[in-house]
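A protein chain is absent from this complex, but the other protein chains hold their places.
The first chain written gets the first letter, and so on, giving A and B; residue counts start at 1 in each chain.
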């Protein structure tokens, strides 16, 4: 009885306005025709390695343990090593050696083996290498090729790591920053549940949200339906980040005049 | 000989800027690895239940009779019941109990059975429940699980329905409204062929289109190629709605200054 083909989970900053995602799918499908391809997101902010890295790590609980993850956010394309990683969980990760994969392998039990992928032929393009290097490597893993056959084994300790901005947490006050927002105008802050608890704000019925561009009182809730139209609130978003929201259809982002990277004080 | 796996047809207002659609695909693929997933649209206007409901109902003729339809447009996420519906046509529908599915089951011969889905585990997130409730339910149906095993059977008569704005039709005049527009600048009105016929305007070579922001004479046609560059026209769009168009490359939307929900008089 044939085993089910391993899925390929694909993340990039390619956008949807050109043919790059399609070209990659075409290459993946040629090498691993039985593997379903899951497009996790291709709208990572262009060249923002940390944005892609966080999304990938936060998504790991939803990704099958037999998946091959292909991630491409690569400001130095052609300069960084191209990697295939084996994790303790069984998942394989394929991408550039720039820290993009590091939080994901942490979330998957750690990197147990690493290979520097040998491009099998000179790439057809210096500026769009994925179809000639990362895509065939990911698809070969999905189709059953062993990790070691993809290139030269390297020391997992030599891989690039990622440094992320951490909030400053004290009793009754958190200094944090805007790390993302979405089309509903919800504003994601770099604050986790544990950090919110440490500040002692976790039990409050409401908190004060202050930024240079605006401030508000925000009610604590657990789901979007907890807030009346236009009312400000905070909750933990599906990925576990403290998030400023407003009752539909108002936008917290516009209401507070916030932008990516803005400093925010919660008290 | 193995039967072909049932396709999963997926509709939402998640947008494409985050990982939500990808997470759902990941979950669907784990449970139903053989099922092709058809993304009908993920750019339903955020939280607009009626917009998603109409798109889904209008699409039913193109959707296979063995399909499982998964639809998520849910302003009250976590407050509405989560449903799995069996239709007379054989298709199953999975989504929130807020009217989103109602026009679709009407188009599919009616709802013959309904189940209130039991979330199999506490959901990982209160604000993004689909991966823990609706997605597994849809994928299990696609993989062969019986409807009754997904939760508690409920009376189809207890399900939420949807009320849609209807045009006022009299002889020689229709009062209607803008219900959608697209990137080509075509403007969809809430007028069906039968209603246009009832008004007696169906035989006219041209009609008058009036709104607060602008007005024009519009030629009757059947296809976009019927209109010279910049010329205004009306035709029935692929979904059977009366639509104001202009010959390429002009935009009827911009030319008339129209917005979603604007009143329009056709005479």
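Simple rule for what comes next: a residue touches a chain if its C-beta (ideal position, glycine included) is under 8 Å from a C-beta of that chain, and two chains touch if they have at least 3 such contacts.
Remember, predicted model here, so these are calculated numbers, not experimental data.
S.K.: Which of B:55, B:191 or B:253 touches the chain that is not shown?
M.R.: B:55
S.K.: For the chain left off this view, which of B:117, B:141, B:191 or B:235 is in contact with it?
M.R.: Selected residue, touching the omitted chain: B:235.
S.K.: Can you say which of B:24, B:40 or B:53 touches the chain missing from this structure?
M.R.: B:40
S.K.: For subunit B, which residues lie in contact with the unshown chain of the complex?
M.R.: Touching the chain left out of view, subunit B contributes residues 4-5, 7, 9, 11, 16, 36, 38-41, 43, 55, 58-59, 61-64, 67, 182-184, 222-225, 235-240, 248-249.
S.K.: In terms of residues, what is the contact footprint of the unshown chain on subunit A?
M.R.: 15-23, 25-27, 29-30, 33-34, 37, 46-47, 75-79, 124-128, 131
The rule is simple: only the chains that are shown with their structure count from here on.
S.K.: Hey, what angle do you get rotating subunit A onto subunit B on C-alpha, to the nearest 5 degrees?
M.R.: Result for this pair is 120 degrees.
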